[in-house]
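Of the protein chains in this complex, one is absent; all others appear in place.
Chain lettering (A, B and C) follows the sequence in which the chains are written, and residue indices restart at 1 in each chain.
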Amino acid sequence: MKHGVQLTKDSALALLRTMLLARRIEERLIRLYHQGSIFGGVYCGCGQEAIGTATTAVAGPNDLFAPCIRDMTVHLGRGAQPLDIFRQFLGRATGPMRGRDGNIHYGNLQRGVYAMISHLGAMLPVVTGGVMARRRQGRDTIGFAFIGDGGTSTGDFHEAVNFAAVFDAPVIFVVENNQFAYSTPITHQFRCQHLVERAAGYGIQGVAADGNDVLALRDIVAGLVADIRPRPRPVLLVCETLRMRGHGEHDDASYVPAALRAAWEQRCPLLLLRQELIADGLATEAELEALDAAVQAEVSAACEQALGDPPPNPATLMEGIYAAG
Amino acid sequence: MKHGVQLTKDSALALLRTMLLARRIEERLIRLYHQGSIFGGVYCGCGQEAIGTATTAVAGPNDLFAPCIRDMTVHLGRGAQPLDIFRQFLGRATGPMRGRDGNIHYGNLQRGVYAMISHLGAMLPVVTGGVMARRRQGRDTIGFAFIGDGGTSTGDFHEAVNFAAVFDAPVIFVVENNQFAYSTPITHQFRCQHLVERAAGYGIQGVAADGNDVLALRDIVAGLVADIRPRPRPVLLVCETLRMRGHGEHDDASYVPAALRAAWEQRCPLLLLRQELIADGLATEAELEALDAAVQAEVSAACEQALGDPPPNPATLMEGIYAAG
Amino acid sequence: MPPAETTYLEALRQALQRLLRERPEALLFGQDIGAFGGAFKVTAGLQQEFGAARVFDTPISESAILGAALGMATMGLRPVVEMQFVDFAMTAVHQLLNNAGTLHYRTGSAAPLVVRMPCGGGFAGGPFHSEELEALFCHMPGLKVVYPAFPADARALLLGAALDPNPVIFLENKYLYRHVKEWLPALWSPAPLGAARVCRPGRDAVILTYGAMVHEALRAAERIHSEDGGEVMVLDLRTLKPLDTDAICAAVAATNRVLIVHEGWRTGGFGAELAAVVAERTFHLLDAPVRRLTAPDCPVPFAPELEKAYRPNADKIHEALVEVLEY
Partner (left out) sequence: MPPAETTYLEALRQALQRLLRERPEALLFGQDIGAFGGAFKVTAGLQQEFGAARVFDTPISESAILGAALGMATMGLRPVVEMQFVDFAMTAVHQLLNNAGTLHYRTGSAAPLVVRMPCGGGFAGGPFHSEELEALFCHMPGLKVVYPAFPADARALLLGAALDPNPVIFLENKYLYRHVKEWLPALWSPAPLGAARVCRPGRDAVILTYGAMVHEALRAAERIHSEDGGEVMVLDLRTLKPLDTDAICAAVAATNRVLIVHEGWRTGGFGAELAAVVAERTFHLLDAPVRRLTAPDCPVPFAPELEKAYRPNADKIHEALVEVLEY
């Protein structure tokens, strides 16, 4: 067995299913966007599905997540249904944010997922505080805080990681280094060789990982979780990947060099996992086709249902700005 | 010869003189404060005089400084007169800020010294921008940006250092690790062993220095300047020291352990330099006494003169909020 | 012997102490607020009484402090955090405006969170330790803004703020910390947010004000009275958001002349909102134009001579009052 965590057929297929769901949902969202059915933007995590998948696969029920732009698999891994996601992107009254916020800005604290605000880095101290609170309440909570390569340049990134370090808050700061921040390549974002070099400056452990190999990543995260759950402290986990679409669907990403894109296309996390499953004899091509077909059907049904859902009632505009005392 | 930079009697006495001036001015400010002649606060750099002294000693005329709370020797080293400083702390119309800002918040851009705002870290990108501008204008400017151990926790510290690194701005970020931020010890401020460990995360050089040995520090800074003036890039220079008085004169610093204080008292930068001068045969006790007496006389005269200066005219309150177009 | 009086500062401390005693989910953090008791000593003795797990120091990271407090509040704690000076909160406005202020609207989660911020000038603090920024906070949806003027209100409103399920910006006036005292009862209750108080009755004009200026307004009103018997009402708003517009309208109806006084800048200051409310709602009741007396649009100057010219006070209020009364 090549992997630290026991690799069963079921667990491997579950990983693949999460990634497939995200991929197929995004494909559908892109179509809706180009058909003009989605207002605002569509921001995809295509190519980065392994990161949310691996982290949620090893997290416990009390753990807290602060997903960022490209983390649909965090939501799915924490129990969000395709229907929730379509409702969210379509701004339906029935969606998780009831149309008050859209696209990637959603969460569900019952499942331990914060809804992000757009300001990059701003959620990192929030999840840190959430973890500190739950630890005081006697729970064994760990936090997973996601941020892009670009987001590491914000003051909030620094303040949050340092704060977590000072208070021994068990937060895994997951940097998704997808090589670009909108159009800006990492060469214009930072000058260290690798972002793990940031860890030492906070006195915490830094771990570099391949963000596209879901099985290897799951093992790494499982190891970190096993370390920090009993001996709480933050960790910086830097995952290398590539954003396979534009910043949003309005952006053709023509600034991404074709060779770079081609190289990472070979390393599509879904493709890698499929190949591995087949090589390990854990699944057949036919089984994987069937899984995909089932996922596609589920996604289509969810999309249809969400399209039929009502928009928010304008009369509710001013409700719930404040919590009732 | 023990020192990288040629140590002449004149240059050594000049260093001592700057430090003595600062020490004697601060002693006088403290008296004025306790007599009620100074409104607002008095914040001293006692114990940290070597840092501003060493940096200004090797800087060139086109260089830019952003001093922080404890850097009276930066001002003196860049040509501020004791009279300017008394006028500043006394809020006189004749002072460098004309009474519009007080105590440590002053500068003089003609001499390349920015007036700090209180928000810790906020001046670091400003001096970085200033240096970038001067470099475009064909000058060989280097920046010296000062920040405390506490100030390294601000988002601005991170953004500025990273920004300077990305743009190869030749700024020496001088961290004065005086072990405390107001009452908060460095154990509650960061978790790395030593703040130089931050440098790698920005892909820049980090240098640790003894902040109290002015000769050694001058050599280190001279080396860095020689490196980065022709090949521009930022550096993180972390100086270890101790703040020998309270955060301000309202604060008795009773939170500083007596043993720590006592240990650093032995390492007073003025004391160390005097000892070295005498040991090296560069000066006699009598000469040093005479220097001190001359400094004291100069300080007293400046203080008396400033006390006689007028306060700002209230009728000028609304002048110069905007620059005239 | 008269009964002992309590300062504004000590009243705040009592509120925090009671909060920590009665609410195990409450905790305090900020820069130097632990063993040191805070830059102004509002939290003095609290770490000693409640331990460093509940009252503790943080790095100099305003955004992390506010963000962490928000995260804790979402998990059922009741954090009360301190910004060492309101001025420094400007490094992390997004945590208030965008994160805390929108949370309930977006997600339905409560965020019982108080941000204590010492404000105001009058002690040669200079441009970065003297600001009055309530106007900025009042503009942000989803936040409540409280600004007490008296020890009793400070105590009751701070506890009220801490028990409120929303993010509350709690503004404290540094000048009042040690300059205002009153006798406080041993038995007291938290005050709900949102009620103004007539702290001096009158029928000739009303001064709408809050914070340190309440005391200056009272002095000016007293002088008007002693000089020519004029009766000037002083309405202490106490909570700026939600604003007690009923009390404002009633005060205007009773007096027909309005002077608005605050220590913050004029343009877009909170006085603008007050003037707008008066102009919109009580137009037909006004015998004179509403008038604002505020700090001018100028950085807070350091030198006492300049700051005196900058900051409103009883004399300047008196002068403006005379004009309002004579209009």
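The rule is short, and it goes like this: a residue touches a chain if its C-beta (ideal position, glycine included) is under 8 Å from a C-beta of that chain, and two chains touch if they have at least 3 such contacts.
What you are looking at is a predicted structure, and each value in this text was computed from that prediction instead of being measured.
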May I ask you to name the displayed chains that the omitted chain touches in the full complex? A, B, C
Out of B:G155, B:G206 or B:G246, which touches the unshown chain? B:G155
Using the touch definition from the top, which of B:H75, B:H105, B:R198 or B:R243 touches the missing chain? B:H105
Hidden-chain contact residue, picked from the options A:A181, A:L273 or A:L288: A:A181
For a quick check of understanding: of B:I25, B:A57, B:M97 or B:I220, which residue touches the chain that isn't displayed? B:M97
Have a look at A:P67, A:G155 or A:P170 and name the one touching the chain we're not showing. A:G155
Where chain B meets the chain that is not shown, the residues are 97, 100-101, 105, 107, 109, 114-115, 117-119, 122-134, 136-137, 155-156, 159-160, 162-163, 166, 320-325
Footprint left on chain C by the chain that the document does not show: 63, 87-88, 90-94, 97-98, 101-102, 105-106, 127-128, 135-136, 138-142, 241, 243, 264-265, 267-273, 275-276, 278-281, 283-284, 286, 288-292, 297-299
Could I get the residues of chain A that touch the absent chain, sorted low to high? 39-40, 91-93, 97, 99-103, 105, 117-120, 122, 150-151, 153-156, 181-184, 188-190, 255, 311-318, 321
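Here is the rule we go by: only the chains that are shown with their structure count from here on.
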Based on CA centres, what chain would you say lies at the far end from chain A? B
Distance-wise, how many Å sit between the C-alpha centres of chain A and chain C, to the nearest whole number? 41
Please report how many Å separate the Cα centroid of chain B from that of chain C, as a whole number. 36
List, in ascending order, every residue of chain C touching at least 2 other chains. 58-59, 61-63, 91
Residues of chain A engaged with two or more neighbouring chains: 155-156, 159, 162-163, 166
